[in-house]
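For reference, the structure is listed below as structure tokens.
In this view, the complex is presented without one of its protein chains, the others remaining in place.
Naming follows writing order (A, B and C), and every chain is counted from residue 1.
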Amino acid sequence: MQEIKEFVPNIVAFCCNWCSYAGADLAGSGRLSYPANVKIIRVPCSCRVNPMFILKAFQRGADGVILCGCHPGDCHYVTGNYYTRRRMAMLFDFLNYMGIEKERTRVEWVSAAEGARFSQVMNDFVKKITELGENRRITDLRVKEK
Amino acid sequence: MQRIGVFICWCGSNIAATVDVKRVAEAIKAEPGVVYSADYQYMCSENGQQLLKNAIKEHNLTGVVIGSCSPRMHEATFRRAAAEAGLNPYMLEVANIREQCSWIHKDMDEATEKALILIRTAIAKVRLNTPLQEGESPVTKRALVIGGGIAGIQAALDIAEAGFEVDIVEKNATIGGRMAQLDKTFPTLDCSACILTPKMVDCAQSDKIDILSYSEVEEVKGFVGNFKVKIRKKARYVDEKKCTGCKVCMEKCPSKKGLNEFNMNLNNRTAIYIPFAQAIPNVAVIDPEQCIKLKTGKCGICQKFCGAGAINYEMKDEFVDREYGAIVVATGFRPINIDAFNEYGYSDNADVITSLELERLMNAAGPTNGVLLRPSDKTHPKVITFIQCVGSRDVSGCGKPYCSKVCCMYTAKHAMLIREKYPDTEVHVFYIDVRTPGKNYDEFYRRAVEQYGVDYIKGMVGKVYNENGKLMVQGSNLIDNEQVIIPSDLVVLATAIEPEPSVRKIATLLTASIDTNNFMNESHPKLRPVESPTAGVYLAGMCQGPKDIPETVSQASACAAKVIGLLVKDKLKTNPCVAHCNEMMCNGCSQCANVCAYGAITYVDKEFRIGGGKTEVRRVASVNPAVCQGCGACTVTCPSGAMDLSGFSSKQIMSEVEAICKR
Amino acid sequence: MDKTEMTEIMKEISGTDVRKCMKCGKCSGRCPAYKDMDIKPHQFVTMLEKGKVEELLNCSAIWNCFSCMACVERCPRGVAPAQVIEAVRTTFTRAQNNNGLAAEDIPPIVDELIPQQLLVSAYRKYNK
Partner (left out) sequence: MKICYYPGCTLKTKAKELDAYARKAAEALGVEMEEVKDWQCCGAVYPMAKNEIATKLSAVRALDYAKHNGGKLLTLCSACHNVIKRVNDDMKNDENIRTKANNYLALEESYNGETQVIHYLEMLKNEVSFDEIAKKVVKPLNRKVGAYYGCLLLRPSGVLAFDNPENPSIIEDFIRAIGGTPVIYPFRNECCGAYVSLKNQTLPKERSAKILNSAKEKGAEEVITACPLCLYNLQVNGAGILPARYFTELLAEALGVK
């Protein structure tokens, strides 16, 4: 009989260098844990995140993608996070239409001082994705475990 | 194929206690491209860095991944070490296995597994890294200050003090700006002219400062360190070098009906005039709209009487081209137009005036020689009512949504000065909130109430109407919950302020951004409040937001410090992680330029070979690496995928995504 | 209906956002019926915000407001006090037996000049 493995989601987090990545570092210095299945990619600004990256993540088997940027009005690049907000609102609607539930994608504003918030956001997100279960939409079946 | 070296730091026990560093170092050896792998107790230590340098040389490494603390901590350290060993520093990436791994996970297997993935991700990125070179650009050691008010004057004086040349471009005939129009200044009540005019004289006398009055910026090209600016010197019909400021022309000029802008149009001036007694330069100017000679060709009286022979009716606008390393914007403010606030009866009643008009009515050099007389019948007003927030904090569309910041204080000042000079005058102030944050500010306001007996009424005025020669001010008194009607002789409106409208043109020329209220945007609201997002452009005074004189002067000096910091450099190093355009793919759609907050993207026409020996000229985007800040907004906007960001290229990030998702 | 529910309904039918009020009192500074308003125009806004519906429904100001819109016209924050007053009045008159004007009130004061417009508008305003 095949062993039923507990579902462990795989989550890609994009963090802007100036606020959220620093917030994640602060969560680390404060030993504020969050699940190990969150892996962070550092980008200069949340507006650097191309919708293609997110599609790629889902195609390659990610179960959730989260984008973190500076709070509106605090963007290091003045207006970058506003672009993110608008772009992602559209993309997430589109993904939802494709069958990737809205809960699997998220944009959060985390400042460099909000270590606790970073950890809380990640815990919450992982919990949500675990509830949703594995993402099967648009995933290239070859990347899934046999 | 890259030759990659991987270094796993223990960080004492910080990493090693949770991540099995030996296992990681061993496992990573199997990764394609990895030719060297090691672990060490403290990579950031002198010995650790030496280990890195030696390995780069011995193994001819072309790429390095360090598994250690956050790159925000030691990326610069490791990159410097790599550069010393002859490796391009941008060929090194840091995998964060401390803050984002060992510190937040307790289970060793789990943390080791994650560390492996993070390092593989960094390796995936490094495989696609390319050597990047920091650019260099020269610096023109001269600054431009746009606007000759107190902000511009202070910035120019401070820059000149450091030994750099500065030009002040002022659109009016004299420098001095709004502060020159003020009577007294809060909270000390010293005379505005007495503290401003010595600074104006300093500007005129400094051999480093060149004042281009009656001039406007027409064109700006270039970028930080290398601005090329075209300045229009408007024809003033008076030779600046010859005019001695003797004012004989003003006595003789027959056209005396021009409105005196300096006195807020409360009295008249001649067609040839010097704006005010202490004007700098103290040189006359002719108003071409008003001058009989310029309009009809007949008159020429001023020319006849000018002993210096300075009058020249043939004068034309001139253009001056100058180069600058830095630009300070200090264009200032003006009171808003209050025609939309007819409930206060400003347009129907001469005795309803604005606060700036009151400044002139109180000023010894003003139209009434400092005696407070109301405009309609030149009598002493016995009851004066002030209305605050006229147009401020107003989202109805008639006014401005913001607090103008200075009105509470200047109204307290006016009320106090009037009560002091004319103790028999009754003074009322309608206010919504009294906002007095600032050193000695609240004390100042309380003095108006407690010492001078100014009647502050919490509430707003609904209507001002004329009845039997009195101005009836009908408003609410919210504390007593009643509607009051105060028969007044003079009503003063604390009019909201707005940025001087010419700032829009300036911002466009400088590709500096502007907010919905026409205030210039600062680079960061808290940490970079004097820099504009456009490199090399700095902001001083009201053009950036409402502020009073002390704040304006502080910001101007801060601007000067930034400008000096820039001008002392011989060369500017530029961040190599900037956007670049693949011209073969670019279709010239302009979308990238539209999202760029820095104006770093311009368009050039380039010739491309299209086969068959033919060429075609296409419009393509071109990024100025000295101006680009590397946010990447353009890369995502670009519909054809022509824009990419060095150091964070789409391919690199895609490969990181793949590495993370690989199971 | 409980108080909270009533408050929400009144807010909704007023069509204005009472939270936008910055408490400047310009509406009350302008109100031509101020003298006979036992609850002042600015108070309508703040009281609805705080959910004081009973006091509002028991006031006489709802019968004295002219709906002249002077308060709406001059509000710097885009709040419409007259619409709050209308919401209170409507809520009152819609309840059973709650009319502001009884038919027997009319005859003694009808004179020859009274225009239809006055009768119709008064009935519309005061009664359901």
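One rule holds for everything that comes next: a contact is a pair of C-beta atoms (placed from the backbone, for glycine too) under 8 Å apart; a residue touches a chain by one contact, two chains touch by 3 or more.
Given the structure is predicted, the values throughout are model-derived calculations rather than measurements.
> The chain left out here touches which displayed chains?
When the full complex is considered, the omitted chain touches B, C.
> Looking at the whole complex, which of B:205, B:296 or B:468 touches the chain that is not displayed?
For the chain that is not drawn, the touching residue is B:468.
> Would you indicate which residue among C:7, C:28, C:43 or C:83 is in contact with the undisplayed chain?
Only one listed residue reaches the unshown chain, and that is C:83.
> List every residue of chain C that touches the chain not included in the displayed model.
Residues 12-15, 32-33, 35-36, 63-70, 72-73, 80, 82-83, 86-87, 90, 100-101, 105-106, 109, 111, 113-122, 124-126 of chain C touch the chain that is not shown.
> Could you list which residues of chain B touch the chain missing from the display?
Against the left-out chain, chain B lists 341-343, 345, 347-348, 463, 465-468.
The rule we apply is simple: only the chains that are shown with their structure count from here on.
> Take the average of all CA coordinates in chain B, do the same for chain C, and state the distance between these two points in whole angstrom.
Whole-Å distance between the two chain centres: 47.
> Let me have the rounded angstrom distance from the C-alpha centre of chain A over to the C-alpha centre of chain C, please.
51
> Residues of chain C touching 2+ other chains?
Not one residue in chain C touches at least two other chains.
> For the complex, give me every residue of chain A touching chain B.
10, 12, 17, 21-22, 24-25, 27-29, 31-34, 36, 39-45, 47-53, 56-57, 60-62, 73-74, 76-80, 83, 87, 119, 143-145
> So in the complex, which bits of chain C are touching chain B?
20, 22-31, 34-35, 40, 42-43, 70, 74-78
> Can you list the chain B residues touching chain A in their complex?
70-73, 96, 98-101, 103-107, 110-111, 113-114, 117-118, 121, 513, 521, 523-525, 533, 577, 595, 597, 629-633, 635-637, 645, 648, 650, 653-654, 656-658, 660-663
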